[in-house]
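What you see is the complex with one protein chain gone and the rest in place.
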Amino acid sequence: MIASPSLKAAAISPRQQYAQAFSRVRRFTEELCRPLAIEDYVVQSMPDASPAKWHLAHTSWFFETFLLSPADPSYRSPDPLYTYLFNSYYVQVGERFSRPERGLLSRPTVEQVYEYRAHVDRCMAALFERADDALIERFAPVIELGLHHEQQHQELILTDLKHMLSVNPLRPAYRAAPTNRTVAPAPPEHRWLSFDEGLYAIGHDEASFAFDNESPRHQLFVHAFRIGSRLITNGEYQRFIDDGGYRRPELWLSDGSKVVEAHRWTAPAYWTHEHKHSKHFTLHGLLDWDPNEPVCHVSYYEADAFARWAGARLPTEAEWEIAAVTVPIEGRFSDSEYLHPAGASATESEGLSQMYGDVWEWTQSPYVPYPGFRPASGAIGEYNGKFMCNQMVLRGGSCATPSGHIRPTYRNFFPPEARWQFSGIRLAEDA
Amino acid sequence: MIASPSLKAAAISPRQQYAQAFSRVRRFTEELCRPLAIEDYVVQSMPDASPAKWHLAHTSWFFETFLLSPADPSYRSPDPLYTYLFNSYYVQVGERFSRPERGLLSRPTVEQVYEYRAHVDRCMAALFERADDALIERFAPVIELGLHHEQQHQELILTDLKHMLSVNPLRPAYRAAPTNRTVAPAPPEHRWLSFDEGLYAIGHDEASFAFDNESPRHQLFVHAFRIGSRLITNGEYQRFIDDGGYRRPELWLSDGSKVVEAHRWTAPAYWTHEHKHSKHFTLHGLLDWDPNEPVCHVSYYEADAFARWAGARLPTEAEWEIAAVTVPIEGRFSDSEYLHPAGASATESEGLSQMYGDVWEWTQSPYVPYPGFRPASGAIGEYNGKFMCNQMVLRGGSCATPSGHIRPTYRNFFPPEARWQFSGIRLAEDA
Amino acid sequence: MIASPSLKAAAISPRQQYAQAFSRVRRFTEELCRPLAIEDYVVQSMPDASPAKWHLAHTSWFFETFLLSPADPSYRSPDPLYTYLFNSYYVQVGERFSRPERGLLSRPTVEQVYEYRAHVDRCMAALFERADDALIERFAPVIELGLHHEQQHQELILTDLKHMLSVNPLRPAYRAAPTNRTVAPAPPEHRWLSFDEGLYAIGHDEASFAFDNESPRHQLFVHAFRIGSRLITNGEYQRFIDDGGYRRPELWLSDGSKVVEAHRWTAPAYWTHEHKHSKHFTLHGLLDWDPNEPVCHVSYYEADAFARWAGARLPTEAEWEIAAVTVPIEGRFSDSEYLHPAGASATESEGLSQMYGDVWEWTQSPYVPYPGFRPASGAIGEYNGKFMCNQMVLRGGSCATPSGHIRPTYRNFFPPEARWQFSGIRLAEDA
Partner (left out) sequence: MIASPSLKAAAISPRQQYAQAFSRVRRFTEELCRPLAIEDYVVQSMPDASPAKWHLAHTSWFFETFLLSPADPSYRSPDPLYTYLFNSYYVQVGERFSRPERGLLSRPTVEQVYEYRAHVDRCMAALFERADDALIERFAPVIELGLHHEQQHQELILTDLKHMLSVNPLRPAYRAAPTNRTVAPAPPEHRWLSFDEGLYAIGHDEASFAFDNESPRHQLFVHAFRIGSRLITNGEYQRFIDDGGYRRPELWLSDGSKVVEAHRWTAPAYWTHEHKHSKHFTLHGLLDWDPNEPVCHVSYYEADAFARWAGARLPTEAEWEIAAVTVPIEGRFSDSEYLHPAGASATESEGLSQMYGDVWEWTQSPYVPYPGFRPASGAIGEYNGKFMCNQMVLRGGSCATPSGHIRPTYRNFFPPEARWQFSGIRLAEDA
């Protein structure tokens, strides 16, 4: 649970604890939007992305729909159309406004959306105020889900803004780069860490919060494998490019070749084609490109082709998780001043580094249900299960993921051509 | 010239006269935007429309590019990229930002765009201040063109906003409907006004301002024709619909049938399908539909099909102009409180009514050059000539046209499927 | 009428005359198909083109639908579905098979289509046999229309086959080039022929057969103009290319620029990009490109851009017709051994040459109804009128037009981007 650290620190009631967690998460969403001009909230730069305004409203809609309304039949939304406008994909809740047209809505205004949030927050505060233990217990799963859901949208706010700002020739920064930013040191040598074959268990044990797609925890047989000690860097990826990587079809999945050709990809997203790719667009504007930083904004196809070029492969999600549980959850998250993946530091040279934060790591595992998976019943069960086709699993979180949101069992998923997330590469190979 | 009425009224110099006209037109653009929330300036609801913010900037860019820069080589734009961002289609000026992506730009902000306008206005004021007669004489054509150009964008601001607001399920109004709005009276009987065959001259005589496409004035032989005394009304158009008009291919041009099928048109744009089309979306929100108001927001294909159904045809642009010069320039323009076409009044029952303002009238004339037409040389010559293909001529102005902007010789043009302009129907027939 | 020359030569009855004309035209269609392999009849290489098999069947369907069925209610088609399969666009006749999918039909087989033709021909022969004068008189307009209609499809068979063969990397020839083919001589100097301003009449006088769109003959006022003495050659067009013609947007209509960019045009259709365009694909396979032959397979946009580059313009259709009536109908038609436009010969140097045959000449006139135009009533009236939008008029016929099919008043029409017809360039200018 999001509030769990503080829970241990102080003797406060579950009710207070949830109220504080709610307040903290909701506030962080608005903090992320503080650097924005009103105009920045409105634009949708591609169908996969949403306007910041929509994220702000949709996360409120979630609490309204799955908590306030069930808890109090007299609850009323500020506008009855908000249910239609801010439903993302929950078909059992009703019709939805067309996703690719979210950027066509100038109204409700940003101010009205913040009023909507304040309205929902007030109603939630009143609910926490009056709730007895039974009510808290009944709604605890939805509160937790709602807060983790909002954290997911916190990450999307950043990635969607990055995309939107990047298409603007003025190259505006989301916020200024930190003045103390230093060049990443040369990465430690890339080494292989070995794991034996055998029966392992992966998946979440349900002792604390997790999304439904992380369950059930289950046994599986894993063949001996080796996993890379750190992430692949920009410099290493540049060598793949220099070796003709994008023009050698034998390195690519067939669908990947088609995408490369259709979009004329020659480098990761946000790299500029001027000056030998020496710049890239970041949340802090157009910056010098650092060879020691992890490569990011690559698609699954590029990660897979790079791995093939390197004589290796991507890890499966089971391999990744088996390795990940051996290291603490440390890395760069969205509370960082510099919203970009960090290079591996020299002190990390002994073991497995960069497993959490920095960049989501593509695995070679299609996103499918775990054996025995059962989605929740009702609309809330539409959360994860219905996307279990045509997507690949990514693991570990990124520099845009809220601190505290990630777990070793966490399964993120995107279509193989997606590049606007902070997605990067870790290698694996058969032992 | 835009300023000419005041010129006659007072003994002011051409310099003062241009300065005043400039100030008046520029101010009216901003007045039109006064009802907008900041968010309303940003959205582009379809490729043919532009965000209000873009119109505000582009009209300033025009003066910057064709007047301030040529007049003063040391002139600097607030941002060198503005030339790229706010050029519409003048290829000789340089590269342009992709038109369908104008809505992806959150920056420059609305405030920055107003600063840009103020900057251009200050520089123009300084130019008027220091200009001698020779300079004014040299730049008079560009000033006049720039002001008429800005008036064209004033109309587009309204039509583009109407479209943008209409796709929003909240159905926001551009501004509130006037409280004194009354139902239109029953229209006078539709009658035919006859004109003899013979040699006529049409086109502009160049004694005052006109766009290049209105020249040269030239002779042509016109066969005897009759023209309808007034516009076709919503009620008359509804009878066409009730008679299966949209489902009878024999009434339609072949290309029109395809468009009707592809878009599933069953009524003019902005009519709602609920409640037997009894409502339509206007700049004042969703209003009751008035059978006595002129039908508007029809495409050329619909106007043509209606005419065929009525046993008539649309007028040619020559016929329209020959008739139009016989009546004064009166009608509803964008200085009206109610921004919607007005019904014909009983007092107009004797002659030709509604020729100006209210709705643009589709003619059956493709938009082609007049005999002897020569566009201006240089980039400014790209104004009209290069669009002389695949478009149809409309005449007479609309309720969104600025008062004083229209002339009998004025040629507007849109592709035959366009519906977002205030475009309506007047009939004609062979004598 | 198609049969009129022979009518004068011999004292044969109208019945015999029509029967002979019918037989002659129908036979020529099949002769054109003689070089084909069965496979060549089946393929549709683009939505605008149709398989040869379809042309063979559709022209038979025309006689079946508009003549055999009305003349004899007991008439039966070999298959009731043929009406559906072989209707082109006559919506009043009923539903039609989707045009772009004509190439998906392997059945009826070529043999069955020839049987269908033979069936229709037998029924027509029987009709001619038993018809009295009254019946002949009643159906004469439809017979004539059907034969001219079939001649139009004879031209399309050639142009559609040319396109289909051209997309095949094997570059098959429709038939071998004539062995006696010689290089075209240097063209005579391009000169201007002047015509005075004044009232002229154009259009068909209805003394003999013409399509409905050529009527009514009507007066119009034409300004003084000059027309080029001959067609523009490949060599002259190459100079336009060499001068950067395709890369200079100031030479192009706005829509033309978009088409050039979208299709990456850099030369007329069928020119090969290897070897400096020294080859082009013809109905006789890949041949050497001759600078003295007329340029062909250019779109309206290219013809218009070339004219602007040359400091001239394209003629209007009225100007073309006024000039064309002054010369005899001579030129290369589809009875030629070499199915490609011929160069102007030295002996033609004095006056206007190449007005008929060789290439269709783009005019700057959009295809619109003549004043007073009325299409025929019923389905047969869908012949021409419903296409009077978004197309440009071409005049004069081409080397693929059947000999005897062309007239000075003949109006052909295609969308401005069409290139698969034998379409070329003649210039005009204001006097």
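Note that the chains are named A, B and C in the order they appear, and that numbering of residues resets to 1 at the start of each chain.
Note that a residue touches a chain if its C-beta (ideal position, glycine included) is under 8 Å from a C-beta of that chain, and two chains touch if they have at least 3 such contacts.
Source: prediction; values computed, not measured.
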Interface partners of the hidden chain - shown chains only, full complex considered: A, C
Chain not shown: contacting residue from A:S74, A:T182 or A:S254: A:S254
Residue among C:V167, C:A186 or C:A431 touching the omitted chain: C:V167
Touch list for subunit A against the chain that is not drawn: 89, 91-92, 199, 218-221, 223, 249-250, 252-257, 300-301, 304, 364-366, 368-369, 371-372, 382, 386-390, 416, 430
Subunit C, residues in touch with the chain not shown (by the definition above): 37-43, 45, 53, 79, 81, 84-85, 97, 101, 103-110, 164-165, 167-170, 172
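Definition applied: only the chains that are shown with their structure count from here on.
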Other chains in touch with both subunit B and subunit C: none
Far-end chain from subunit C, centres as C-alpha averages: A
Chain centre separation (subunit B, subunit C; CA means) in Å: 39
For subunit A paired with subunit C, centre-to-centre distance based on mean C-alpha positions, whole Å: 61
Where subunit A and subunit B are represented by their mean Cα positions, the distance between them in whole Å: 47
Touching two or more other chains - residue numbers and ranges from subunit A: none
